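Every protein chain of the complex appears in place save one, which is left out.
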Amino acid sequence: MEYLLQQVINGLTLGSVYGLIAIGYTMVYGIIGMVNFAHGDVFMIGAFNSMILFLVMGSLGITWVPLQLLVVLVLAVIFTSVYGWTVERVAYRPLRGSHKLAPLISAIGMSIVLQNYVFLLQGAKPKPLQSLLPGGIQLMQTEDFVVQLGYMQIIVFATTIVLMYGFWKLITATSLGRQQRSCEQDMKMAALLGVNVDRTISLTFVMGAALAGVAGYMVTLYYGSNDFYMGFVAGIKAFSAAVLGGIGSLPGAMLGGMLIGLVEAIWSAYFAVEYKDVAAFAILVLVLIFRPTGLLGRPEVEKV
Amino acid sequence: MTAGVPLLNVEHLTMRFGGLVAIDDVSFAAQSGQITGIIGPNGAGKTTLFNCITGFYKPTVGRVALTAAGETHLLERLDGHIIAKTARVARTFQNIRLFPGMSLLENLIVAQHNKLMRASGFTVLGLLGLPIYRHAEVRAKELALDWLRRVQLIDLADQPAGSLPYGGQRRLEIARAMCTDPVLLCLDEPAAGLNPRESAELNELLLGIRDEYKIGILLIEHDMSVVMKICDHIVVLDYGRKIADGGPDAIRKDPAVIRAYLGEDEAA
Partner (left out) sequence: MQMMQTKSGPTFMNAMMAKDLAVTTFIAFSLSFLLVGFQTLALQGQQLSYINHLGDVAWSVVLVVLGRYGLLVDREGAHRITLVVCGVAAIYLIGSAVAGLAEVTWYAMLPLPFAQPMVNGIFGAGAAILAVRAASNMVTRRATMMSVEQREAYETRRNRLNRKFSQTVGPIMVLLAIFMPITPWGDRGRVDTLVVILTSVMLGWGLNIVVGLAGLLDLGYVAFYAVGAYTYAKMSIGFGWDFWQTLPFAGLFAAMFGVALGFPVLRLRGDYLAIVTLGFGEMIRIVLLNWTDFTSGAQGISGIPYMDFFGIPFIREPQEGQQSFAKLFGVEYSLDHRIYFTYYVILCLALITNFVTIRLRKLPIGRAWEALREDEIACRALGVNPRNTKLTAFGIGAMFAGFAGAFYATRLGFIAPFSFTFDVSAGILAFVVLGGMGSQVGVALAAIILVGLPEVTRELQLYRALIYGCAMVLIMLWRPRGLLSHREPTIYAMPAKSRFFGLWK
């Protein structure tokens, strides 16, 4: 029972990460109707950016932890967002209106480029980073097991909740959010009404990348081990989360992320840990078979 | 024509999208050897009705029965491609859907897909190059060329369909639908965007198909001159409801139709 509780905490931590990445998938899918294949790699780059920033800050002698945490978060998000912008500008925008496979192929090309960019510059070995804030609060204690909520986990949860609130406000209550939703509904009409569609789509990619950057930051903080290949599997799982929650739905993406995180943590604890990735993938396939619209998604009406 | 049992019988058809009722309890019948016009103002639910009949949408309530050669198919239960294959309902689209990269001839050959699949032994015999498939392909090609002649596109047979002018694309789409050997042909605004001469030719073509093949034709059309000239029977929809049903002359005088088209005040 205590063990299960610990796994739930770990699963929700992991789920927050997946959820943040999944929002990027779901927003881009909502607005241009396409999977952003490079999104997982943008997350990976976010993780690397955070890691390098922590290292550099450390070597500059800035060691007060709260300052480090805040500065790295802000800078990592900015640097990672630029990657999101670039992916859209290079791989998607010139191909709007081309045949339907073209943007998918260029995006997968982009994903390969990003992976190898990091591989060539930073090498193939996983990079371990020492934990900034070890320890945590003991929630429960029995004779042989301690349920612990790590400080890092608290930071992860707090950041996720604050971000989700801010993001929700951004989408529902600002003019940017309105423009974005109008582009989702009907891009042509939005353009005719004076919405700058190119800019709105760019901003969608930037927002997605910013959240992926935060996810990368959290992973660096919490797990402290990055490699150039980490975006690939995380991307597939986050996409599964987006589909499970209902693609196009923001709360769905977060919910799906949490569920996938929980499944993964519990699966690793009670079944074969090597197959945890396969379990997440199996969920994707099952959802596609039985409920392609996901938990919170609306059915798509085909235009004939 | 078997008297009594109509070719197509639509009963209490209702289609809802969430809260929106696109078609509300519509019933009508269409006969073989007749052109049945479906008219109504924009947004009256005409194309949705077509989509329900041809299996692209599953109606919320209602029955769509197609009776041909003594067999009845309940279309509301079938998928689109099965309706086209077994119930033999063919259709065209409001915003033309050809295979733009394929040649005109290929477009018409694809329309004979199921026939040719059988002849090619579901690819196996065809792969071996057996004569049974070669003969079937020659016959399919002849049928296709006949139709290309009929719609005056034979000279362009090897050109990609996407390079055709608008009117040619409309005609090709009708020819392609006819190549599936249908018992019911559903045409969604075939005269839209045509000039008067092309429109007149289209009328000839449709009347020719009706008289020669004795099949039923469902026709959505906005151009009243076309509708009144060639339809044997007209169904009028407004806001998803059927407001009138009858011959061209009766429809022309129907007060409900006049009201729907001209508005309440002017009619009063």
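Order as written gives the chain letters A and B; numbering starts at 1 within each chain.
Here is the rule we use: a contact is a pair of C-beta atoms (placed from the backbone, for glycine too) under 8 Å apart; a residue touches a chain by one contact, two chains touch by 3 or more.
Since this is a predicted model, take the numbers as computed values, not measurements.
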Hidden-chain contact residue, picked from the options B:K85, B:H222 or B:R259: B:K85
Residue among A:L139, A:A158 or A:V285 that touches the chain left out of view: A:V285
Identified contact with the non-displayed chain, of B:N9, B:S103 or B:N203: B:S103
Residue of A:L5, A:V71 or A:V113 touching the missing chain in the full complex: A:V113
Which of B:V5, B:V21, B:V61 or B:L116 contacts the chain that the document leaves out: B:L116
Hidden partner interface residues of chain B, rising order: 54-56, 79-82, 84-85, 90-91, 93, 97-103, 105-106, 109-111, 113-114, 116-117, 120, 122-123, 126-127, 129, 133, 137, 141, 145, 148, 154, 157-158, 163, 176-177, 180
Residues of chain A in contact with the chain not shown: 34-35, 37, 45, 48-49, 51-53, 55-56, 59, 78-79, 82-83, 85-86, 90-91, 94-95, 98-106, 108-113, 115-123, 125-130, 232-233, 236, 239-240, 243, 272, 274-275, 277-278, 281, 284-285, 288-289, 292, 302, 304
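The criterion applied here is as follows: only the chains that are shown with their structure count from here on.
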Distance from the mean Cα position of chain B to that of chain A, given in whole angstrom: 47
